[in-house]
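Only one protein chain is missing; all other protein chains are in place.
Each chain carries a letter (A and B) given by its place in the written order, and its residues are counted from 1.
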Amino acid sequence: MHALIQGVILGILTGGVYALMASGQTLIFGIMKVINLAQGAMVILGAYLAYQLFTSFGIDPFLAIPITTVVMFWLGVAVQVVFLRPLRSEDRSELSLLITFAVALLLEGIMSVTWNTTHRSINTSYANGSWTVLGYQITLVRLWAFVLSLGALGLLFLLLNRTKFGRAVRATVQNPDSARLLGVEAQRVSALGFGLGAATAAAAGSVYGLLYPFNSGSHYDLISRLLSIVVLGGIGSVGGAMIAAVIVSTSSAIVASTVSPAWSEMTFFVILILVLLIRPQGLFGTVGRGSI
Amino acid sequence: MKSLVRGPVFFGLLIVLPLFGLQHWVLNMLVFVLMFAVMSSAWNLVGGLAGYPSLGHAAFFGIGAYALGSLFKGQTVSSGYEPFLWLPVVGLIGALIGWPIAVISMRTRADVFAIVTITFLFVVQTLAFNLHGITGGAQGLALPIPPFPAATFEQPYYYVLVLLLSVAMGLTFGAARSKVGLALSAVRADEDKARGIGVPTTGVKVLAFSVSVGLTAMVGGVWAYYQSFIYPQFAVDPLITIAIVLMTFLGGRATLWGPILGAGILETGQQYLAYELGGSQFYLIAYAMIFLLIMLFLPRGILPTLVERLRRRRSSAAPAPAPRMETAA
Partner (left out) sequence: MSAILTVDGLTKTFGGVRAVDSCTLAVQEGSITGLIGPNGSGKTTVFNIITGYLRADAGAVRFAGRDVTGHDTGRLYRHGLSRTFQQARVFPPLTVLENLVAAGGYSWWQLFRRRITPADRTRAERLLDEFGLAAMADVPAAELSYGQRKLLEFAAVLMSEPRLVLLDEPTAGVNGVMVDTMERHVRARNAAGITFLIVEHDMTFVMRLCDPIVVLDAGRPIFSGPPAEVQSNDLVLDAYLGS
């Protein structure tokens, strides 16, 4: 029982981080109808950047976030403008998957050349600290990560609902044609949206680097989990992605603490298959494109 | 017809080539070119003809490699040809694993399919490292050493791969000429419409995928036997996926010869560079960059672009056709 509750606590805390990463993914899909297979690689890049800032300049990864998010924002914009925008619309859905996949591998290659393949982690002074509440252990890092994720998601929510840009994004997501008529520049929204998705990846990357050892190849693991989360939540639903993130993380953590850590690696895949078998549109899936 | 001449000539050349006393590194390169030609051709069935880009084919390469390794674990071979005879079983294993994957992931859309395949790749990679009993984990798996004479060591593998290539190309050719190809083209053009007019969309997609991964698994088996010792990071390597996708795109998706052309160009390039550079990180960057450039500047691939150019030149030489009129039937 103890192990179970410990697993749940761990899962919820980790779920917050994955929720942040998944929200960026969902945002990009909502705006551009593109599944960004490079999201995992962007998180890892964010982790590497935070790592570099920490080891070279002693900047705490949480404090590095403002720097890394800005850098990655422009990287995201660049990726959209250079690689995705030139696609003709009829090719877009088919090719965007492959293109973002290629971008992921490109990032992986660059990272492995720049930092080689040794596993890294960001070892701050508080990296191993933990509180014990009612007999359950709560690692400090995870707690801060959770708080940060909530904060970032809150910021994202404010951005989407209170700013002009956010309004434009929501309009584009719901009805691209009307949005265009109302003067919303779809291309600009797409580029900025992609940048925003990359920025969320940067923020998540700082946290990721604190929590897990990583190297350039870690993005496969990450993107697989993110995709399972997105499918469970329902492609296109930000709220769904957040809930799904917590569900997947919690399930993994429960399996890890009650069965074995090796099997927890498979949990997200099992969940993915179950979702596709039982309810392919996910928990809160929006109407699929195609059809009418 | 021209196409009926090209095939036999091509295969005739392939069959005769090793008899010219080529150097080992050339033959080795040809073996790898053939491997990728078969795999690209196989990928083309599902990624080109059906329009469903699978990102997980490398997983089935690995499954085939480990399947053959498992079948021959701890055994010796007498003539050396036994593993080849078991290849169809390896192919069947690949297809049988691929079938449920296809049924689950191909029911909705191509994005979901890509998600499942890339996740599956990662899962298989993890299993390859962790299932020590079957795969030997990170320590690797040994296969029996064949008693082939050193001078002509590559030849049996070479010819088996030529055979597999003829199968792959034969299937592509046959598919295009049959209603399966018509159905796949409809799926690729407008799947919802196709489903709406009664085309058995799920059926043909699943069939294409199963055949495709079965072939890929067989190539994995040949590779495993060729290497005699396989490690999980090379058996289940995402680089293989991007290589075959790139080769198919470069040569021209949904064409018969495109994947072969792409494999010929890229794999010879890679093998040559392997001598000069070495180190797989650069391959990753190189492949990814080339892929992105192809996507941007040559999205149809070489063959279709050439065909289109020729057709345009021919039509500009001919007298202009009569203007199309609305048919007043």
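Couple of notes before you dig in:
Going forward, a contact is a pair of C-beta atoms (placed from the backbone, for glycine too) under 8 Å apart; a residue touches a chain by one contact, two chains touch by 3 or more.
None of the values given here were measured: they were computed from a predicted structure.
Only one of B:Val167, B:Ala186, B:Ile265 or B:Ile290 touches the chain withheld from this view, namely B:Ala186. Check B:Gly12, B:Gly170 or B:Gly203 against the missing chain and you find that the one touching it is B:Gly203.
With the whole complex as reference, residues 176-183, 185-186, 188-190, 192-201, 203-204, 324, 326-329 of subunit B touch the missing chain.
Rule of thumb we're sticking to: only the chains that are shown with their structure count from here on.
Subunit A and subunit B have centres, each the mean of its CA atoms, that are 32 Å apart.
Chain contact summary for the complex, subunit B toward subunit A: residues 51, 53, 55, 104-105, 107-112, 114-116, 118-123, 125-126, 130, 191-192, 238, 242, 245, 249, 281-285, 287-289, 291-292, 295-296, 299. Considering their complex, residues 35, 37, 83, 86-87, 91, 93-95, 97-99, 101-103, 105-106, 108-110, 112-113, 117, 220-221, 223-224, 227-228, 230-231, 235, 262, 265-266, 268-269, 272-273, 276-277, 280-281, 288-291 of subunit A touch subunit B.
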